[in-house]
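Missing here: one protein chain of the complex. Every other protein chain is in place.
Coming up: chain A.
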Amino acid sequence: MADNETPQNISVPLVTVARKQPEPPVTPVSAVSEDASGIRAFLRARGSANAADRGFAGLMLLGALSLFVIVVLIVWILIQKSQLSIHAFGFHFFRSSNWDPVNGDFGALPFIFGTLVSSLLALLIAVPLSLAVAIFVLEICPIPLRGPISFLTELLAAIPSVVYGLWGIFVLVPLIRDKVGPFLEKTLGWTGLFVEPNFGVGMFTAGVILAIMIFPVISSISRDVMRAVPNHQREAALALGATRWEMIRLGVLQNARIGIVGAVILGLGRALGETMAVTMVIGNHPDISKNLFNPAHTLSSVIANEFSEATGDLYLSALVEIGLALFIVTIVVNAVARLLVWAVTRGNTAKAV
């Protein structure tokens, strides 16, 4: 018995399973039907499917429409609060480079220039760098390094801008004044873009700090976009005898380019509106100059700097109009970027994104 029991004991469950197998078809069905009846009961209880669908669609539409309401409200308030300055200066406001609170003469041109150039400079530095990091992490990086690099990239995105500004003042400014600046002047001084005197604060430093700030945004989004490219694209390229670089260029970048442009636009958005870090290193002097070592000023930093102490209605109104100018610049830049995307991808449907 005892000898028999063990094999029997082992076989018993098998047998019971085997024996019970005919039963399950009954129980699952009943379970399913119970579930189904549960769902059905719920569906029956909530009345007409039509009403539910419409209600849901209406709710979603409301959410989408609220976007229009918010944007219209912002524009309306900006225009209303800048009436004084719009009436006083008209279109001249956007062409004049005079900003003189004492005599009540205001012009936005140097600020628009500063915002555009510093953001463009940031893109010039950040886009190649962030794409390189994204490609490396995804396609080339040894697995153990992948985690730390991705983590550090995202960590950069979490640092508040005032901390970037402080770091800029204490580390970046002396570095650019004493090391990078003289080197750039020696090698690229002939272009007229890097001419002494270089005080360390100025357009170039602002561009560099903005580049560091938008780098994580562009890098992590384009990494995710490239990851979404199906593997068979890579395999196909390799199977045709492509080198690794050709595989990345043809198989990955080609397919992910729309998403990458989207990532760049997001980064540009952050660069255009960035205030605190920029104002700490740009020199805050409204000046239009080809020399990138010169101090400059941006739309957002003039608002942040002067709004709280602004006295006089015209002065306040001009500052609000600066806000309006920033809004217009953002819209125009975004529109141009979208046109670019459209021009690049015309006729080609996005394959992976």
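As a working rule, a contact is a pair of C-beta atoms (placed from the backbone, for glycine too) under 8 Å apart; a residue touches a chain by one contact, two chains touch by 3 or more; residues count from 1.
Assume contacts and distances are computed from a predicted model.
**Student:** Missing chain, UniProt name, options "Molybdopterin-dependent oxidoreductase", "Dihydroxyacetone kinase subunit DhaK", "Phosphate-binding protein" or "Fe-S-cluster-containing dehydrogenase component": which is it?
**Tutor:** This omitted chain is identified in its UniProt record as "Phosphate-binding protein".
**Student:** Check each of A:114, A:216, A:267 or A:283 against the chain that is not shown and name the one that touches it.
**Tutor:** Reading the full complex, the residue touching the unseen chain is A:283.
**Student:** Can you say which of A:75, A:116, A:156 or A:169 touches the chain missing from this structure?
**Tutor:** A:169
**Student:** List the residues of chain A that touch the chain left out of this view.
**Tutor:** Considering the whole complex, chain A reaches the absent chain at 98-103, 169-170, 173-174, 177, 197, 199-201, 279-280, 283-285, 295, 297, 301, 304-311.
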